[in-house]
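My questions all concern the structure below.
With one protein chain withheld, the remaining protein chains of the complex are depicted in position.
Which chain is which? They are A, B and C, in the order written, and residues in each are numbered from 1.
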């Protein structure tokens, strides 16, 4: 298939690579061009703008850092909205606000194009290994058309419904739950440490039984080891996602008190220098507040 | 071994039954005597008081509903403290306050007896099936002596350290984390429902990937089905445990903001009639606060 | 002085009226023109756009409902930014985001104009009675020039500093504290009511002693009387202000946990139909959560 890929960060690069490997005709664009060099060597074309990238595309993926970057690539000068062929599909894989997703959906419909929200779960290594989990929502027919591509970048696809925002809110809900695990495990670990319990034993007990899930193993391990550097996912990005969840709640009048609490802890953590550390360093606040060094 | 068992509720009965089946000489006591009838038919002796029950015991288990019940059985009139032979072990399996556990430990030492805190994870069906997880702390030598009994009631034993309170705080930390899962999933489900997402699909996605743990499957399922009756574990008992976690934090100056939040939601839920429902009905507050019927 | 006034809502109308009464040459603009009729009868000119209104002004006031309305009047088509004479002063009296205030300050400087943030404390009756409290920040020289006008609309002027945003954040901080009073008094009243205490007596005791301030008298009275209709200030507007305070905190990494809590209660209140009631109806959530009818 003729595929465009906008955004070659840690996540996007791995996804684009897999799409290319699978035999698709790939055109890529990234703000810093050099990120695309190896893909070009492997057969991809490098475009000068998002608009250039999508001009002949059947499907255009976007995978960008935040609302602002995506908005610029879609609605900005040389953005993809003006150039994507009628009938083609924009697959938005970024973790973005529900509001922007709704706005893109509306605009694409006006332009006779299709729009799918397809955020993914997984860290950069999963993107590279084609082991992402793809959560998609939008018109069923467009989803079916893109399914072969989703199979190339991920291990599983979950279809959430007809409204693209459904996929976005599911992604935000999921990320909020990851934050909840970090915050609650951070508190529990601070508690047991004050009683002299070895936190590794505590986490092993949890993950050996009721809490035997990757999320507790990954973050529980990071919290116990206090290994926050280098960051797998920065605290400030974690805060961004929690804010998007709060905003999604706000526009539908859904209070999310645990998310509010995580937001406040994250702001305190950032104010105290942890913004670039791994998201799991949020647990440092619980430790500090318990008087642990 | 000569074993006494005090407290034949849903949990204790299953545990006592398994200890008897394994060939131990069992003497039981329960406030309402009839709960012990079938154990007596199967060969156990029925005592008239905790003191009577433990008079010849090598190991005495207690499994009672709360601090008050345990305190009465231990320190009250005809309590076990006065009757347990020197050198025998009291294994306290109830979920109780760290404070009471510390007090019992102290008193048993004064009486020349041993004391282990050995709270368990698992619901009544796990108690019956000998599939509990036993979390134990106290003198290593006493733990070793009781290990054959732990193997009879549970599938796994985790040793936390020399201080009995370590096991109690680990149990409370674990229960607090269960509460955190209920609260956070309740909020996330309310969020996605407001966007039209099928909550079952949302929970399936979670438990099919990062959150693939029993705790998300069990409570996620109950929340989605809104099946709060009959209660596997009543909300008011869940609140009790969260309060014990908060109290454990309080005496060591450990703030637990997520636990505070659960406590407040639980009080609101109880004030609105949910006290006897399953603990997972806490999620009704998130639904109500989002304007969901 | 030649004064323009943009925005003749409940607050703006009273302020404009007082400026006119004091002998200033007044030109007004409002989206719905009829709001200016009586001012025109009293000698004001009615403009067709914000740009028209400010074309000859020495000082231009804006008093609009929110960021969006103000942004349109300032930066939009026929907005005042393009028309305000060099050297003239824009006095922004609306309660708006710190971010928008900073952006206007920057733009006015580029246009050779002056910009003051001068939000006010007081309800519509205080605006009419010229009894507002004016909180102003910006270049000292511009403040001095406008002082005679502030004296006409308010009873007191507080100068906060050279940076206009200082006045905005002070206003937002103040409104957040009003919200804190409503929430905390709502909780305390729910508590004492459950013990059979007459809430009026409780509030009288408070406001007769340590808490003898207008904010406790006004909101305490409304909470006790449960008189939420007609709204002096709607709950949804209260939420808007709390969100602005949270946003101001967010951009400087200042967690405001009490504000987060108010936000969540307000969302729940709105989800349950209280959005158009008085802000003090937030207390209904505390009552509901305590099981009070």
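By definition in this document, a residue touches a chain if its C-beta (ideal position, glycine included) is under 8 Å from a C-beta of that chain, and two chains touch if they have at least 3 such contacts.
As the structure is a prediction and not an experimental result, all values here were calculated from the model.
Contact with the chain that does not appear here is found for just one residue of C:21, C:37 or C:201, C:201.
Considering C:188, C:222, C:235 or C:271, the position touching the chain not shown turns out to be C:188 (whole complex).
Even with one chain removed from view, chain C keeps its contact list with that chain: residues 98, 121, 133, 135, 156, 158, 160-161, 163, 165-166, 169-170, 172-174, 176-178, 180, 183-185, 187-192, 194-198, 201-202, 204-206, 208-216, 245, 248-249, 252-259, 261, 265, 286, 289-291. In the full complex, chain A makes contact with the omitted chain through residues 264, 267-268, 271-273, 288-291. Residues of chain B that touch the chain left out of view are 243, 249-250, 253-257, 260-261, 263-265, 267-268, 270-271.
What we mean here is this: only the chains that are shown with their structure count from here on.
Legend note: the chain whose CA centroid lies nearest the centroid of all displayed protein CA atoms is A. One finds 38 Å separating the Cα centroids of chain A and chain B. Mean C-alpha positions place chain B and chain C at a centre distance of 53 Å. If you average the CA atoms of chain A and of chain C, the two centres end up 38 Å from each other.
Counting partners per residue, chain B has 289-291 as the residues that reach two or more other chains.
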